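So that we are looking at the same thing, I have put the structure below in structure tokens.
Note that one protein chain is taken out, while the other chains of the complex remain in position.
Letters A, B and C mark the chains in the order given here, with residues in each chain numbered from 1 onward.
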Amino acid sequence: MDITFEKVGYTYQKGTPFQNKALYDIDLHIKEGSFTALVGHTGSGKSTVLQHLNALMKPSEGTVTIGDRVITSQSNNKNLKGIRKKVGIVFQFPESQLFEETVAKDIAFGPKNFGATEEEGIVLAKRMLPIVGLDESYMERSPFDLSGGQMRRVAIAGVLAMEPEVLVLDEPTAGLDPQGRKEMMDMFYRLYRTQGLTIILVTHQMDDVANYADHMVVLEKGTVIKEGAPKDVFKDAAWLESKQLGVPATVSFGSLLSQKTGLVFNGLPLTTADLADEIAKALKQQPNDSKAGDAE
Amino acid sequence: MMDKLIFGRYIPGDSWIHKLDPRAKLLSTVIFIGIIFLANNWQTYLLLLLFALTAIRLSTIKLSFFINGIKPLIWLILFTVVLQVLFTGGSTVYFDWGPIIISREGLLNGVFIFCRFVLIIFMSTLLTLTTMPLSLTDAIEYLLRPLKVVKVPVYEIALMLSIALRFVPTLMDETEKIMNAQRARGVDFGEGNIFQQMKAIVPILIPLFVSSFNRAEELATAMEARGYKGGEGRTKYRQLEWVSRDTTAMMAYALLTVGLVVLRN
Amino acid sequence: MQKISTKKIVTIALFMAMTIVMTIVIRIPTFRGYINLGDMVLLFAALFLGKKAGFLVGGLGSALADIIVGYAFYAPITFVVKGLQGYICGWIFQKTGYHKPLLATIPAGLFMAFGYFVAESFMYGLAGAAISIPGNLLQGIVGALGAVLLEKSVGTKIKY
Partner (left out) sequence: MDKIITLKDISYQYHETDDRPALSNISLSIEEGEWIAIIGHNGSGKSTLAKTINGLVAPSQGEVTVGGLILSEENIWDIREMVGMVFQNPDNQFVGSTVQDDVAFGLENQGIPRDEMIERVKSAITRVNMQDFMEKEPARLSGGQKQRVAIAGVVALRPQIIILDEATSMLDPQGRQEVLATVKEIKEKANLTVISITHDIDEAANANRVLVMKNGELVKEGTPEEIFSYGEQLIEMGLDLPFAEKLKSDLRDRGIEVPADYLTEEGMVDWLWTLLSKK
């Protein structure tokens, strides 16, 4: 399911003295099966864009096309459930949405709203727990007795249980410790790889963009200022620095290394593994070259 | 949504009325609601109306904001007015059908009640539109001070009020976030009968209350870490200043009261 | 003056804020306009924190809400009526041994409808005041039920 924005604008509290134009002129295309990273400063409009992805918000201007549904400012609010089910959103600090007596019931809440029976809900809950790294023993526990990181996993399981085609993540690792962050990102990446989920990730961590995304969108002051493959966007490190967005550690380290040693990379290495490959290649190559020189 | 709520319906400005001390504004609103019951003929209502319009003029806020304040209550007002008209007996009867009598007195009474409503709403809207909620709590605290004699913990209550106001926007945001999260999980708000709607609200209320308790816990810890040990011995950063402008306003009310007493039947 | 703990001050303050939020944000449309959930919060506060807290949250929280939305003229009435609503709820709950929350919230809700009736009768006359009885009763009852439900479900999820 593709999602397309055409000339989308959004104004908060339109028609009041407090109106605030948060988005303008946004053109965006999210392909089925892609992993898109959405980056930008605080207040640049990322969360506002997210809420258009499942019609929680309707554009003030322009159109948003979600699969075959077209949403404009005129669209009515009926029958949006289909969209909500297909596009699951994990909001920032999603643990704050838990409310049920048990973990199982909370996970089953979404599916039940979309017409699943009690039993189906429980079956889904049982299936989702291992995906988010918890075992079945958690089913009957109160979500409020869990640690922060576990609560977040339960909340994410609650969204996954709706079996969405598109998974939208608003800074899902904020506030977690490094180990938790890595586990969580790996979990999303697995879903993307194995279940073919389309993923849209809002993040401030350029390292995550480099490691996981195949497409990235840069927002500034409510509009898209750059879009493309991370490899291409990160090439222009100076531009990113000028926008105070930073680059992945691999990129800054790589450019430091090139400057000092004159090493030229074959394409921009984005992950540590890529960089290590390049360095290993350079280390192994050179002796050969010099041997060739010696022979003369 | 947020902007509206931080200020309540406060409209920023620096008119004469905006600049009045909140105590003066709070007192005058209370006085106005009290003395309105002195009015009992058209001269007195006219005087009050002139007074209110002058005040509105001084606030430089458009009249339409005040008229909007009436709208939500319009049915209550009209109903009350009609009842007044229908059930007030009098000497000059225009229409008589059993208990239903339309008399000159009844009509006049209806008009007066209508005016009373409008005036009260205008003046209390004026208070809301020109005063930040925060300054109001300062005023309330000040006016509560005498209660300290009867062992009411006025300092603590004032602190509660200001913390409450400070958290209103935060909790509004949180409510909105949780509502969005649950809508994304398939909840429909504002649909179905009252029971279905109540049920839809449960997934907002529970997280909201649980998180409020956590907030309270953290906030209390933070306050104690910053040396909060009760109301005693605290000094105050915020201070209200009563200036000649405020005295003038109170004088105007004194004059208004005298005028009403003189003009009423 | 008995000292109020910091945590209690903050908790009462947050309940006041909640009363304001629930009065403003969540509105359930009914046949006579809206009912809000402010009552629910103040009754819950009374059940959870006692009668004095019920009075403060009910009286000051709701009065502040009135002022914020532009019905400052209602604030004094609200202060007294809702303050007492909270106090009564907390008082009955205490007297009946903290067992039967409904026994406390329902009478408090009835009192609220009655209180507004008395106060409004001075403003609008008896007939005018009478028309708000059904709405207030409904709101009082919804609040009473809601508060009990909250007490049951939230009470187990927090440590206080």
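One rule holds in what follows: a residue touches a chain if its C-beta (ideal position, glycine included) is under 8 Å from a C-beta of that chain, and two chains touch if they have at least 3 such contacts.
Since the model is a prediction, treat every value here as computed from it, not as a measurement.
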item	value
Neighbouring displayed chains - absent chain, whole complex	A, B
Touching the absent chain when the full complex is considered, from B:I113, B:A139 or B:I163	B:I163
Option touching the unshown chain, where B:S64, B:S91, B:Q239 or B:N265 are the choices	B:Q239
Among B:H18, B:R185 or B:R215, residue touching the chain not depicted	B:R215
Identified contact with the non-displayed chain, of A:V70, A:A229 or A:A280	A:A280
Residue among A:G115, A:G148 or A:G196 that touches the chain left out of view	A:G148
Chain not shown, touching residues in chain A	41-43, 147-149, 174-175, 177-181, 204-205, 244, 246, 249-250, 252-253, 256-257, 260-261, 263, 272-273, 275-277, 279-280, 282-283, 286-287, 290
Contact set of chain B toward the excluded chain (per top definition)	2, 6, 134, 162-163, 165-166, 169-170, 173, 214-215, 218-219, 221-229, 233-239
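Basically, only the chains that are shown with their structure count from here on.
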item	value
Cα-centroid distance, chain A relative to chain C, in whole angstrom	43
Overlap residues in chain C, where contacts from two or more other chains coincide	153, 157-158
Per-residue multi-chain contacts in chain B, two or more chains	202, 206, 210
Residues of chain C touching chain B in the complex	1, 3-7, 9-18, 20-21, 24-26, 28-30, 33, 37, 44, 56, 60-61, 64, 67-76, 124-125, 127-128, 131-132, 142, 146, 149-150, 153-154, 157-158, 160
Residues of chain B that touch chain C when the two form their complex	5, 8-9, 29-30, 33, 69, 72, 76, 79-80, 83-84, 87, 113, 120-121, 123-125, 127-129, 133, 136-137, 151, 153, 156-157, 159-161, 163-165, 167-168, 170-172, 175-176, 190, 194, 197-198, 201-202, 204-206, 208-210, 212-217, 219-220, 223-224, 228, 230
For the chain A and chain B complex, residues of the former touching the latter	12-13, 16-18, 20, 51, 54, 56, 81, 84-85, 88-89, 91-92, 94, 96-99, 109-110, 113-114, 144, 158-159, 162
